[in-house]
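One protein chain is absent from this view; the other protein chains keep their places.
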Amino acid sequence: MSLKRTIPMTTVSGFAVSAFFVVTILNILIKNMPSNIYRAGDELLKLNSSEGVANAVTTVVVYFRGFDTLGEIAVLFIASLGIGLVLKSTTKEKIESEESNFMLKTGAKLLSPIILIFGLYIMIYGHLSVGGGFQGGVIIASGVLLLLTSSNHFHISHRVVERLETFAGVSYVMIGLIGLIVMDSFLGNFLPHNISQMGLLLSGGIIPIIYIIVGIKVGSEMSVIVDNMLKRDIDD
Amino acid sequence: MLGLIILGTFIAMILIAFKTIIEPKLAHSVVLSMGIGLSSVMLFVTFQSPDVALTQAVIGVGISSLIFLMGLKHLRGGYES
Amino acid sequence: MIETILNFLNQKEVIQATVVIGSMGLFLIGLFGLLTQRHFIKLFISIEIMEVSIFLLFIGLSFQRGLTAPMLGDGIKTFTNMNDPIPHAMILTAIVIGMAVLALGVSMAIEYHKLTGITDVDKMNRLRN
Partner (left out) sequence: MSSIYFIALPLLFGFAVPILSKIGKDGVAYTSLAMQTLLTLLSITLALKLDSPIVEVIAIAPPLGIALVVDSVSILFVTLFTSLTLATSIYYMGGRDKIKYKNENKFFILLNMLLASAIGLVLSSDIFNIYVFFEIAGISAYILASYNKTPEALEAGLKYLITGAMASIFLVFAIALIYLHLGTLNLALISQNFNTLSGEIQLLIATLLLIGFGFKVEIFPLNFWVSDIYEGSTSLVNGLFSSIVSKAYLFVFFHILYLLLPHHSFTNFLIYLGVVSLIIAEIVALRQRNIKRLFAYSSLGQLALLFIAFSIQTTDSIYAGLYIILAHSLAKMVIFLSISYISDRYGSEDIEIFSTLNSPFLKWVLVISMLSLLGMPLFAGFVGKFLLLKTLGGMGSYGVVGAILFASLIEAIYYFKLIGMLFNSRERGESINISPTQKSILSALAIAVILFGVAPFIISDWLNVASEAMINSHIYQNIILGVKI
């Protein structure tokens, strides 16, 4: 059996094109390795202790580059809206599917509280250790996913989730606008943030508050996305 | 040790990725794609970026696999034409 | 013998080269998948592979051996000798955005398949007259 017969022509040409492109890039990258003379990040690290937050990534995500995070929340918001729009089911009620098995049910009962609490922990301690709003929110959503798959009787109340989402989104922009009025810069840190409080739960001014808001927003949006996808699942 | 871990993970990742792409069964390739995510988590940890690793673990591995599995369930056939 | 190999691999330049070659290899596989695979799910997986490869390249090259993660912890009381936090923050943002776009894409593909029964990008030709 010759090579020609087993591998189609498109595969070969596709591989040739991409290999040529990537090897050219690789060649340039290998010849010009980055040198570490000046990094904006090093200056941000120096500034970081003045915000009183132990996790420098959190400070950068929420405060120094907080505008990006607002945009990111907007992307997630639009995506969740779009998924709801695209997958909107014609029949509203959830059709009963077959019961999930015993293992899944028991496992869900045992695990889901732990997962939800772990999500909350990650969310609230975002400014002190690894994690934060995004990760915590998504972990909470995965707990919700477990509950949704294990039980036919578990429903997400879309009204409650929508309220949470609205509250989080509006208060994020509002905090930003208060910062604009008080500190003269959008998303300015207008609450007290003392370096002596570093490491405490209540430290860093608005940073932990914003990250918790982000967590609520991400958690509710991801739950809606997951719910929409599963609902459609039962639909057809 | 560090260099070896990085090298080994990259090799594993490339092999998994190649298998993911050429695999004719869709279900297999979705499951294999989780492997790519997991090994990238490993690499992010090695590169001293725990935040990115956690994010990649919950989003890149967790949620995106869920999305692909959902897609797999609806885009029936299971096999490519 | 093993000692020498390990030491060789631990050099800064070698680690950088590993990162560049490894991530570009992943990029190549993703691009190859994008050009040759035609099923929606396969396409989205290829896109994800390409994204991950860029993230690894960025984080890997900004990583410096011997510096710690950018946060305080046991025994680390000042913000010195830490890795650069900006790439971490950027990649964190990019991962979430990439996932959002992917989720939307898969949903659209599901709905499109439901309406037309097509799972193949090449067969999407309702709009070509």
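Labels for the chains are A, B and C, by order of writing; each one numbers its residues from 1.
Here is the rule we use: a contact is a pair of C-beta atoms (placed from the backbone, for glycine too) under 8 Å apart; a residue touches a chain by one contact, two chains touch by 3 or more.
Just so we're clear, the structure is a prediction, and the values are computed from it rather than from any experiment.
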Whole complex considered, the hidden chain contacts A, C
Touch criterion as defined above, residue of C:Leu28, C:Ile41 or C:Leu61 at the omitted chain: C:Leu61
May I ask which residue of A:Ile7, A:Val23 or A:Leu81 touches the chain that does not appear here? A:Leu81
Of the residues listed, A:Ala40, A:Ile114 or A:Val182, which one is in contact with the missing chain? A:Ala40
Where the unshown chain meets chain C, residue by residue: 34, 40, 43, 47, 50-51, 54, 57-58, 61-62, 86-87, 90, 93-94, 97-98, 100-102, 104-105, 108-109, 111-112, 115-116, 121, 124, 126-129
Spell out the interface residues on chain A facing the chain that's missing from view. 25, 28-29, 31-32, 34, 36-41, 43-44, 47, 63-68, 70-72, 74-75, 77-79, 81-82, 85-86, 162-163, 165-166, 168-170, 172-174, 176-177, 180, 185-189
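We adopt the following convention: only the chains that are shown with their structure count from here on.
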With respect to inter-chain C-beta contacts, which pair, A-B or A-C, contains the greater number? A-C
Just the number, please: Cα centre separation of chain B and chain C in whole Å. 10
Chain A and chain C have mean C-alpha positions lying a whole-number Å distance apart equal to 16
Enumerate the residues of chain C that touch no fewer than two other chains. 21, 32, 36, 71, 87-88, 92, 96, 103, 110, 114
What are the residues of chain A that contact at least two other chains? 55, 57, 130, 134, 229, 232, 236
So in the complex, which bits of chain C are touching chain B? 5-6, 8-11, 14-15, 18-19, 21-23, 25-26, 29-30, 32-33, 36-42, 44-46, 48-49, 52, 55-56, 59-60, 63, 65, 67-69, 71, 83, 87-88, 91-92, 95-96, 99, 102-103, 106, 109-110, 113-114, 119-120
Tell me, which parts of chain A touch chain B in their complex? 55, 57-58, 122, 130-132, 134-135, 138-139, 141-142, 145, 222, 226, 229-230, 232-233, 236
In the complex, chain B touches chain A at residues 49-51, 54-55, 58-59, 62-63, 66-67, 70, 73-74
